[in-house]
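Note that this complex is displayed minus one protein chain, with the remaining chains in position.
Moving on, here comes chain A:
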Amino acid sequence: MSHNANHAVSHGHGHDHDHGHDGHHNMEALRQMGFWLFLITDCILFGTLFATYLVLHNNTAGGPTASELFEMPGVIAETFILLTSSFTSGLAVLCMHKGNKNGLIGWLIVTIILGASFVTLEISEFLTMIDEGAKISTSAFLSSFYTLVGTHGLHVSVGLVWMIALIVQIARRGITPVTTRKVNIISLYWHFLDVVWIFVFTIVYMMGVM
């Protein structure tokens, strides 16, 4: 009974919001905030992986150490590529708010190309490391390293697929309140991934080679 009452109340509330011109906008704003909350939980996920890495990074079990393994030129390139892609995803949002559909799609494509080069560089870096005998099973250091950096790389890869799907949707439907919210969300996601990478770069790579 009380469940029913709750349902009625929440329904009435939602109905209230849907009224008038602003209703739709409020709903999209609420959805955007929901995504923000997801990003916070994702932040905690990365926090646990960073904690694991920080605890285990000296346990190399006789295998290669961070300073022997990491090739900084590739990592520095990855950092600047991701940083630039974070900027271009922001430019896509700017174009969207000016109603420039082609600009929006163009900057999203630039972001995808940069993101794809980031993932390619990262995969080739992993493959080189594995060739050198630094597998995920070699030591606790490498297990936590591949889990942390790999989870970030997976996030970027998922973002790429998502962005391609979004471009198809924008091309078909144009800039609507729904696609606007989706572009805002994916640009937040992309900036978030850049922030996570800054800490990967700092804590894993820079402190590793120091």
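FYI, contacts are C-beta pairs under 8 Å (C-beta built on N, C-alpha and C of every residue); 3 or more make two chains touch, one makes a residue touch a chain; residues count from 1.
Everything that follows uses one rule, which is that contacts and distances are computed from a predicted model.
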item: Protein name as given in UniProt for the chain not displayed, "Cytochrome o ubiquinol oxidase subunit IV", "Phosphate transport system permease protein PstA", "succinate dehydrogenase" or "LytTR family transcriptional regulator"; value: "Cytochrome o ubiquinol oxidase subunit IV"
item: Hidden-chain contact residue, picked from the options A:27, A:136 or A:195; value: A:195
item: Those residues of chain A which, in the complete complex, touch the missing chain; value: 33, 36-37, 40-41, 43-44, 46-48, 50-52, 54-55, 72, 76, 79-80, 83-84, 86-87, 90-91, 93-94, 97, 184, 187-188, 191-192, 194-195, 198-199, 201-203, 206-207, 209-210
